[in-house]
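What follows is a single structure, and I will ask about it in a moment.
Note that this is a trimmed complex: some chains were dropped, and none of the rest were shifted.
First chain written, first letter: the chains are A, B and C, and each begins at residue 1.
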Amino acid sequence: MTQPNNYPLAPELETCAWFNTEQPLLLGALQGKIIALFAFQMLCPGCVSHSLPQASALQKLYPTTQLQVIGLHTVFEHHQIMTIEALQVFIAEYALRFAIAVDQPSTIESQPLTMTKYQLQGTPSIVLIDKQGRVRLKHFGHIHDLQLGIIIGRLLAEPNN
Amino acid sequence: MTQPNNYPLAPELETCAWFNTEQPLLLGALQGKIIALFAFQMLCPGCVSHSLPQASALQKLYPTTQLQVIGLHTVFEHHQIMTIEALQVFIAEYALRFAIAVDQPSTIESQPLTMTKYQLQGTPSIVLIDKQGRVRLKHFGHIHDLQLGIIIGRLLAEPNN
Amino acid sequence: MTQPNNYPLAPELETCAWFNTEQPLLLGALQGKIIALFAFQMLCPGCVSHSLPQASALQKLYPTTQLQVIGLHTVFEHHQIMTIEALQVFIAEYALRFAIAVDQPSTIESQPLTMTKYQLQGTPSIVLIDKQGRVRLKHFGHIHDLQLGIIIGRLLAEPNN
């Protein structure tokens, strides 16, 4: 973290639906906040047992004025099954309260657009974006609560510009 | 358990698909074995976190010569989403190995046929059937592993006829 | 379990103190009940995290008219530390409610007398004694709740004599 100016800017999310938010969230409009983006699929066991509960806990711990938790449903397989309608039921049954976007499907490949833009390897993945809109962490697989917390704490401590 | 002759005979399952078995299982052909029937829905959080792992553990502990574990996908809501195709992916992703049947949908009501026949209240539910094909336990919600084990152990100890 | 007459009779416990019981429990006086004997040491992490919670759960599930849970503090190391006074505090802090005996120390070796009589390998160990006072299970290490339950259920189903 010695040369923060070298961190890449987080590309805007490409989405086709949102849940738990009155309007779509634009990263550009969230500058000044830390964004914790949790990429998941509703039929990914590791997401269900570890990643989504972590996202929920994080959302409860911190006000959205400082930290914005966003779930991103990045369907890269079984598209006919993990539909927007199925996701809606999933969100209700699992009582997820944080903002959740559906990654825009590609017309030419199985990976959706945001997943490709961010070069995510699979689910669960977590992306942390700093106050200036730069990608500071991209992690595939689960990450320990303590470790994630320490990284977020560091980012929260940074100046706004 | 003092008047076992009073226990109702378990009605045959009404099913429209099976997984993890070469052919559909008929209760009538399983006499002499204990049957542990786990009714679930793939979008039921309590089923995913407690009941299905319990069914898997039970299947691993006991050979099917004595105890037959059967999962029953009793879809009573969100039928358009919890389809047979979705269940197939779910079974693969969660690596479930025990025999799983799909409860036959009703043409007139949301509850499927077996669920109605057995008067199940919801998911998860567990039904234990003894060696003579009688319903000995019908439980809605999770049941402690020790408690379930003790009941199964008692049934295993009964004579075959 | 085909030749139950071959199972060895459980030798009487050799104890020097009891907790959570008005008077010492004699195996001979418990005939007709299943006895679940949990050998432990208060400074054994596996006992604290798995075995003692299992004993507590078992005690809560079944009335002592049918099943008697007994903890046995089998100190075979660090005798100066795992004293009766320390055990008393441990039982209070961990809110253990089942009957607990202290295995009688040997005057000539580190293993206490009951541990030697039962040829226990270490802690945690569980011993199941049937209604006729015979040892039916002796297991070193943790045992899955379902598996333990099934064995106990089988023993509960046996006739009293």
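Here, a contact is a pair of C-beta atoms (placed from the backbone, for glycine too) under 8 Å apart; a residue touches a chain by one contact, two chains touch by 3 or more.
As the structure is a prediction and not an experimental result, all values here were calculated from the model.
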Complete-assembly copy number [criterion: all chains share one sequence; 3 shown]: 4
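Basically, only the chains that are shown with their structure count from here on.
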Each chain counted as touching chain A and chain B at once: none
Distance from the mean Cα position of chain C to that of chain B, given in whole angstrom: 34
Centre-of-Cα separation between chain C and chain A, whole angstrom: 50
Residues within chain C bordering two or more other chains: none
Of chain A, residues touching chain B in the complex: 43-45, 48-49, 78, 80-81, 83, 85-86, 89-90, 93-94
Residues of chain B defined as touching chain C within the complex: 54, 57-58, 61-62, 144-158
